[in-house]
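Note that this complex is displayed minus one protein chain, with the remaining chains in position.
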Amino acid sequence: MFDTSELVINMGPQHPSTHGVLRVVLRLDGERVVGADVVIGYLHRGIEKLCEHRDWLQIVLITDRMDYVAAASNNLGYVETVEKLMSLEVPPRARYIRTILAELQRIASHCLWLGTHAMDLGAMTVFLYAFRERELILDLFEDYCGARLTYNAMRIGGLPLDIPPRWDEKVRAFCDILDTKVYEYEELLTRNRIFLERTRGVGVIGGDEAIAIGLSGPALRGSGVPRDVRKDEPYAAYADFEFNVPIGMAGDTYDRYLVRIEEFRQSTRIIRQALDGLPAGPILGKVPRLIKPPAGETYHAIESPKGEIGYFIVSDGKSNVPYRFRVRPPSFCNLQALPRLIQGHLVADVVALIGSIDIVLGEVDR
Amino acid sequence: MIDTYVVPTLKILVLLNAVLVAVTYMVLLERKIIAWVQVRLGPMRVGPHGVLQPIADAIKLLLKEDITPARADRLVFTLAPIVSMVPALIAFAVIPFDSEITLFGYTLSLYVADVNVGLLYIVATTSISVYGIILAGYASNSKFPLLAGLRASAQLISYEVAVSMMLVSMVVTAGTLSMVGIVESQREAGVWFVFIQPVAFVILFIGGLAETNRAPFDLPEAEQELTGGFHTEYSGMRFALFFLAEYANMIVVSAVATTLFLGGWLRPFPGAGALAFLDFVPGWIWFLMKTFAFLYVFIWIRATLPRYRYDQLMRLGWKVLIPVAIANLIVTAFIRVLL
Partner (left out) sequence: MPEPTRTIAPPAGPPDPPPAPEIAVPSFIATLHERLPGAVPRVSYWVGDWTLILESPRLLDVAHYLRDAPDARFNFLSDVTASDWPVRAKRFDVIYTLYSIPLRHRVRLKIHVADGEGVPTVSGIWPSANWLEREVFDLFGVRFEGHPDLRRILMPDDWQGHPQRKDYPLEGPGELLLEGPMEWLRLRKTDIE
């Protein structure tokens, strides 16, 4: 049990720096963290059970609410899984636009991550600068589908809406703006002595251990593992584009930061290529009016901004609702690594590490 | 009679009022500057462009419920913010805003007292304010404020060593402990001391940031420290006093740095005849501009830089600043003796 010379501190569900309702019970020896127990479930809404009672089409709405910071990625994962189950062909125009939406979503999610992570470390200004860019993306989404946070932007077999006139010009203008702004963020943080001291060598995890403990996404790539679902198992239109996947070397918080900063740039690269090559054509494939996938089950994963989000869907072939709906949440699996990462560090590093793993409690708890 | 009683009393009254108003409006200044750095506007509603915001804040804090933790030492609990605030105010007694001005045909000096150990007086009063933090932590009768208060005071006294050594270097350079005397020696030297002692200037500035618990050295009061630091249990006007004390300390540090390094009320390069056309600007205007520049840099740094962790902060103080400060002092002493 607990050693009496240890101090037990509760970083409660209400805390300004835990990015949601997360509870971490820390055992300290003086200033050093000896052990941590992560308690989740405060935002558990029973989404998996709820989706067993909802139409295949209504579930798109519900997937928005899991990782609410990157809603379009959740939608994309789900519709692609059902399309795989039904062996549906998605028209190329829809695939390109889905890629653009997913990459815009990646930029928006990383903007939020950057702002909150920097603010946790004390650099308040980066928070407002990053949110300024996120506002631009939210405006783009509002132009496209009318919503700013929960988009319901994809349908099984394609998209419900074609892009509005001159939307592609706005997206291009945004990409140009973002490229200059990323330099601004880097100026404030990347070579800042204080930021380096706060993040270098904090939360180091090696590649093999990261794979074993279940990390995915930028947290895994920061440890030097070249794993990206967009390259390994291409989905949507990613096979048509040229882009690099940044890999870190030291596996510490600083490398995870650098990986995500570079992902900003690669995302704009993908968006520009997608806009240049956007094919004409229909945006919804040949989909039966009543969606009833044949009996069977499948697992399909995509690369959400937080990591590998996978959907395991079982259809019994006769209902208009899924039999089993399972989401493999990247934040849940990444959060498992927190006790291992915190070990041996100081209390002040706990918030830096929670920010570095980049979790969204909506996804952790579903 | 007038000279010994009435004039100093009037000076004290005017100075206290001016300082208190300045400290209150520092709140607004900080909010506005940080907002403009962060692409937003800051307080805009209360009064035109938010100028009445500090008054609204003061009224709100005065009207708040007076909460004292159970079994806390009531006297010490109330005393702690006072012990923080008062030394910052009385330090202004020796800060010279100008040497002599004529007002209604009456010449008076714009400082309350020219103590011939003025700098020592300032070091003494700023040291007393550390007690305020310790007393606050102790009187809160709670584990976390006590520990946080001890840490904050450890930070303050560590950086006080480096700052004091820099002050000693300036004394060696100027040859006198009196604040007015230091400015006079800058006038004789014809150049501000910042050009003669740049290292001391930098160390004094960094030490000043740490002394006043400002970013990037504000971990003891940031929310990452799982509690609110030494002022966790404080609310209402007592809490306000702590924050006003922080701003008052900032102004004191800025004023001291201006006096020691930027020539007090002197214009830039007082020795250069070519700049004599700038003499129409009264000295106290120069003083206020320079102090304001310091305050602006304090706020600018808070808006921009991340925060140091506590162990990195202490390491910086003891392993970097103090050795450099000692080296500076030794070099200054050598040069003074040899030249």
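Note that the chains take the letters A and B in the order they are written out, and that residue 1 is the start of every chain.
Everything below uses one rule, namely that a residue touches a chain if its C-beta (ideal position, glycine included) is under 8 Å from a C-beta of that chain, and two chains touch if they have at least 3 such contacts.
Please read these numbers as outputs of a predicted model, since none were measured by experiment.
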Shown chains that the omitted chain touches within the full complex: A
Residue ranges of chain A at the interface with the undisplayed chain: 40-41, 44, 46, 48-50, 52-55, 58, 84-85, 87, 208, 211-214, 216, 225, 227, 232-233, 295-299, 301, 308, 310, 312, 314, 316-321, 323-324, 326, 328, 332-333, 335-336, 365-366
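One rule holds in what follows: only the chains that are shown with their structure count from here on.
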In the complex with chain A, residue positions of chain B that touch it: 34, 37-40, 215-216, 218-219, 222-226, 302-312
Residues of chain A that touch chain B when the two form their complex: 9, 11, 15-17, 31, 118, 120-125, 127-129, 132, 188-189, 192, 194-195, 197-198, 346-349, 351
